[in-house]
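Notes for the one structure printed next.
Heads up, one of the protein chains got dropped from this complex, but the rest are sitting where they should.
Chains here go by letter, A and B, matching the order in which they are written, and residues are numbered from 1 within each.
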Amino acid sequence: MLKIYNLHASVEDKAILKGLSLEVPAGEVHAIMGPNGAGKSTLGNVIAGRPDYEVTNGSVSWNGVDVLELDPAERAAAGVFLSFQYPVEIPGVPALTFVRTALNAQRRQRGEEEVTAPQFMKLVKEASKSLKMDFDMLKRPLNVGFSGGEKKRMEILQMAVLEPSLLILDETDSGLDIDALRIVSEGVNALRRADRSMLVITHYQRLLDYIKPDRVHVLAGGRIVASGGPELALQLEAEGYDKYLPTAA
Amino acid sequence: MAAVKETIDTVAELERYKYGFTSEVEQEFAPKGLSPDIVRFISEKKGEPEWMLEWRLAAYERWLAMEEPTWAAVKYAPVDYQDLYYYAAPKKKDGPKSLDEVDPELLEIYAKLGIPLKEQEVLAGVQGAPRVAVDAVFDSVSVVTTFKEELAKAGVIFMPISEALREYPDLVRQYLGSVVPVSDNYFAALNSAVFSDGSFVYVPPGVRCPMELSTYFRINASQTGQFERTLIICDKGSYVSYLEGCTAPMRDENQLHAAVVEIVALDDAEVKYSTVQNWYPGDSEGKGGIYNFVTKRADCRGDRSKVSWTQVETGSAVTWKYPSCILKGEDSSGEFYSIAITNGHQQADTGTKMIHLGKNSKSRIIAKAVSAGKSDSTYRGLVSVHPKASGVRNFTQCDSLLIGKECGSHTIPYIEAKNGSAQMEHEATTTRLSEDQLFYAQQRGLSEEEAVALLVNGFVRDVLQELPMEFAVEAQKLVAISLEGSVG
Partner (left out) sequence: MSASAQLNLLDPTTYPSRRVEAWKYSDLARVLRDAPQVSPTANVGTAGAFDDIADTVVVFANGQSDEASFTAAGKQTLALRFVSDATGTAHSARYDVRVPAGSSVTVVESYEGAGSAYASHVRLTYVVEAGGFLTRIVVADDVADAVSIVDAEITLAAGGKLAQTVVSTGAKLQRIETRLAHYADGADARLDGVYVLNGSRHVDLTTVVDHLAANGTTSQLSKGVARDTSRGVFQGKIIVERGADGTDARMGHHALIAGERAEIDAKPELIIYADDVQCAHGNTVGTLDESALFYMQSRGITEDEARALLTTAFLGEVVDRIEREDIRERVDQWLTDRL
């Protein structure tokens, strides 16, 4: 279970999150929606431990572990996976190499056996097949020259292989056409499990047609200002965020 | 993918400079200092012909009249040339006739370095494993050369140059100093006077050398300079791939390594020369380490000849090195692929010269520099096209990566075109290690050091791919290990 309590965070001395509290029980999918600049991406980055995102107050724990005490790699090994809004290009490092290196680094941190090359290839082949990815693409440097949709699929593939327990999807729908959106969403849905929690960060309701949330939260002005069931997303779609903006308050 | 594949897996097993041990081998030395008598001593030890002694003495005279170069972007304490041993050799009765006669302690040292000297072990190894013929140079002398017989069957001569001077004096005399003349530069003149060993390779016309040839250099003795001389002649239509590796113990003093490598490629010949240079770089305070002042040059004198230099420079306190190609032959081609990694207080001034004299000659330069800690790295290169060389093409790419705020990275190319049909392209970039990339890799579970190693291996991948397989693996380990402690 993810427990965030009274989280304050700033970037370059500018306060972005101002007392955010949130709980996501195991097995549930929660959506975080909100206007631009509300701090949605900041939330994902803070949980993952991005440098320059300074937590000034509050706590974040995952399955009882205080994640704020851990460095980013330790958080990853503890099961935290952030699907980046803009996945980073890494020239010269083939995607396969990257994923295998990451998987074994995590396993080592957890004191588990490393996977062998054949085991790894089997895992990746299955994942790429279900995501309808050309396997040859995985031999290319990670994300370099990939289209927006390919990059997002690459993120989901890493999720499938790394098997994190907390999945944070940061604007995963941005830059996707309708077919890519469906494939990516199916990939995510396939990962739903009773012991996994998901935080789906999105500006539009459209993604939630595919990835059905248990709960929907509205993030505005650095805090959760409203929470509800899936119907809240539809309401936001119809009415917009106006009433949550500072001027309307 | 192969080049980067195992990086992370192997980082863990490596220490900071694992070749830093010293070995207790009984050795004999010439008296310290340099004089005509020392030159005579070395020549006599080697049983050289008279002309060779004269050649050396002439070089010594030239050296006396020359000044140490100061134009490179490196600073180091002056070398006291009279306070060095110019000759140190493991004691032995006679030269070993076979491996069985080699001092077992020496074999153990090379085993510790991971260098296969025992042919039978190599042969008994994993099926399909690449076989490499090795010439092992320990301080001033070659201790053993493997696979000589098998190479001889193909007509390939691979032996210590001291032996070649006795067995093939005419061949050596014809080519020695023809690519790097005695008076080429201060360190080349010094080397010509005092070199004590090195490798000699001759590949006859039309022969494709059946295995990789390799020389491993080891400086062991204290206060000893290493001056090896390598001469490679590839006759018409032949091919050879040659690997060079270097290590030295950790010592507080600076040790001098001033080598000369000469390559001659005749018509349609191809030479691939790869170096993984891992001399002791000095400690984290900048104390000790090797001064690596090396002259390497290839003469592509034949039409359609091709020489490719690939170097991975991770060691040495100070590096001064410009493997070059003189592209005399028509349609000849020169390549230079370089990775230079500096950390701690290391300084490297390295690059290449591509001298286009022949029509339609081509050159390609890919240089990657990574600077960390308080180190300084300079790419210095010359591409010159002479008036009669029409149809020349050159492509140069120099990329520098900076890790930390106390290092320096410099790019100094000279581009000289004296022919109206030359097409030359040069690109250079300097950037820092991307924080976005670092965080992304860390988010997927890599520690900061693992992430740096992975990203740097990606940065240098284009060059790693040029290395023969077995060297590439060693090189990527080195990339990781040389950058340890550069972040955080």
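In the analysis below, a contact is a pair of C-beta atoms (placed from the backbone, for glycine too) under 8 Å apart; a residue touches a chain by one contact, two chains touch by 3 or more.
None of these values were measured; they are calculated from a predicted model.
Every visible chain touched by the undisplayed chain in the complete complex is listed here: B. Only one residue from B:417, B:441, B:463 or B:479 touches the chain missing from this view: B:417.
Residues touching the missing chain, restricted to chain B, are 71, 387, 400, 402-432 (touch as defined at the top).
The rule we apply is simple: only the chains that are shown with their structure count from here on.
Centre-to-centre, using mean CA coordinates, chain A is 48 Å away from chain B. Put simply, chain B touches chain A in their complex at residues 1, 4-5, 7-9, 434-437, 439-448, 450-451, 454-455, 457-462. Those residues of chain A lying in contact with chain B across their complex are 48-51, 71-73, 75-77, 80-82, 84, 87-94, 96-99, 101-106, 109, 114, 139, 141, 158, 162.
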